[in-house]
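Would you mind keeping the following structure in view while I ask a few things?
Coming up: chain A.
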Amino acid sequence: FAPAAHRAGAGVRVGLVFDIGGKNDRSFNESAWRGLERAKTELGIDVEYIEPTEGADRETALRSLAARGDDLVIGVGFIFGPDLERLAQQFPGVKFAGIDYSPSPGVGTIANLAGLRFREHEGSFVVGAIAAMLTRTKVVGFVGGMKIPLIRKFEAGYIAGVKYVCGECVVLSAYAGTEPRAFADPSLGQELAAAQYGQGADIIFHAAGKTGDGVFAAARQRGLKAIGVDSDQFERAPCCVVTSMVKRVDVAVIDIIKDVIAKRFKGGLHELGLAEHGVTFVSDERNEKLLPLDVVQKARTIADDIVAGKIRVPSE
Partner candidate 1 sequence: MTAMIEATLTKRYGGREVLSAARLEVAAGTVHALVGENGAGKSTLVKIIAGIVRADGGSLAIGGTNVDLGAWDRRRARAAGIGIVQQHGASAGTLSVVENAVLGAEGGALLDLAPTAKALEALGAKVGLPIDPWARADRLPLGAAQRAEIVAALHHGAKLLILDEPTAVLAPVEVDGLLATLRTLAKGGTTIVLVTHKLDEVRAVADTVTVLRAGKTVGTFGAPLEVATIARAMVGAELPPPSSVAEPAGDAPVVLALEHVGVAGALPSARPRGRFAGLREAFSGEKRQDAPAPRENVPLADISLVVRAGELVGVAGVDGNGQRELAQAIAGLVPHTGGVKLGGEDISRASAGERLAAGLAHIPEDRHHGGLVLEASIADNLALARRDITGRFAIDRARVRRFAEEQIRSLDIRPTDPEARAAALSGGNQQKIVIARELSRPHVRVVLASQPTRGVDLGAVVRIHDRLRAAAAAGAGVLVISADLDELLALCHRVVVMLRGKIVGERAGAALQGAEARSGLGDLMTGAA
Partner candidate 2 sequence: MRRSLPVALLASMAVGSILMLVVGASPGHVWWTMVTRVLGSEYQVGQVLYKATGLALTGLAVSVALDAGLFNIGGEAQLGAGIFACALVGTALPAGTPAIVAIPVCTLAAAAAGGAIGGAIGFLRAKRDAHEVITSIMFNAIVAGVVLVEGSEHIFQGGTTTGPAIVPGAELPRLPLGGSAANCALFIAIAAVALVWWLRARTTWGQAWLAVGRDPDAARHAGISVARVQILVMAGAGALAGLAATSFVMGHKHALEEGLGAGTGLLGIVAALLGRLHPVGVGIASLLLGFLSVGGLAVGDLVPKELTEVLLGVVLLAVATAAAWERRAAA
């Protein structure tokens, strides 16, 4: 490493606003946090971040970072969308990026706003295929937090992946609730998982934030399988987490920071799927006992087919 002052990003200020979970949520936000930290050490940028407490604070947080003259302001979570659009127009000199950003209807490309989106359905498709390959009972489960479009993408891709491998397999789906606290209720997650395991499912994929911890607890107890989400959740239940559908938010964060440093930042949507290594599944020495090599290989083939456009993955 070169001394800080000489590194590529010296003098660049990046601000980041977390979603409700906060920076240590062991998931999505934490992944963004890791990306930011790495950018700081590797690129030598200045960073600051805010963890808002409630919905209405999001805009305040973004704005105060923009107003302090940061070069790039990142909002972590789809919910930042409308705020980012408004601020991008009000602060044309500042660059904005939104993780999971979807443009509001009627809003076209904004030159200083980059939407970093993931094709979660692609990754979910692959872990769905893995689930279908691993299931002995031909019943698999899905546990979602709240039924919102983002989580629907996970579910749709997962179901398609299961059916792709095993047409006659049954997918049991359940959502924890209709309020944001549905993402923070492990007890309920445990019961949802228990019910699905009770119905014969032997592997469950969750997209439910902390509620998913309950899924792992149920899996641990039965020695059945589960699939993690967002980051590698292996250590949550080393017995049981066969793989995780990882969303490389950290990669997306670092890439966009590099774009800013290299002055090649472009507004508009940046979709990260399997091809861009934005979503992937975990296969390493930790889970090799749970995830046999042939399954990994078949999954890789499916992923390649998706990248090559041979498989079309539905997103809802």
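Picked so that all candidates are chains of the complex that A comes from, given by their letters.
The rule we apply is simple: contacts are C-beta pairs under 8 Å (C-beta built on N, C-alpha and C of every residue); 3 or more make two chains touch, one makes a residue touch a chain; residues count from 1.
Values in this document were obtained by computation on a predicted structure and should not be read as measured data.
Engineer: Check 1 or 2 against chain A and report the one that touches it in the complex.
Structural biologist: So the candidate in touch with chain A would be 2.
Engineer: Taking the touch rule as given, give the residues of chain A at its contact with candidate 2 in the complex, in rising order.
Structural biologist: Residues in contact with candidate 2: 22, 48-57, 59-61, 63-64, 67, 78-79, 81-82, 90, 102, 104-106, 146-150, 152-153, 177-180.
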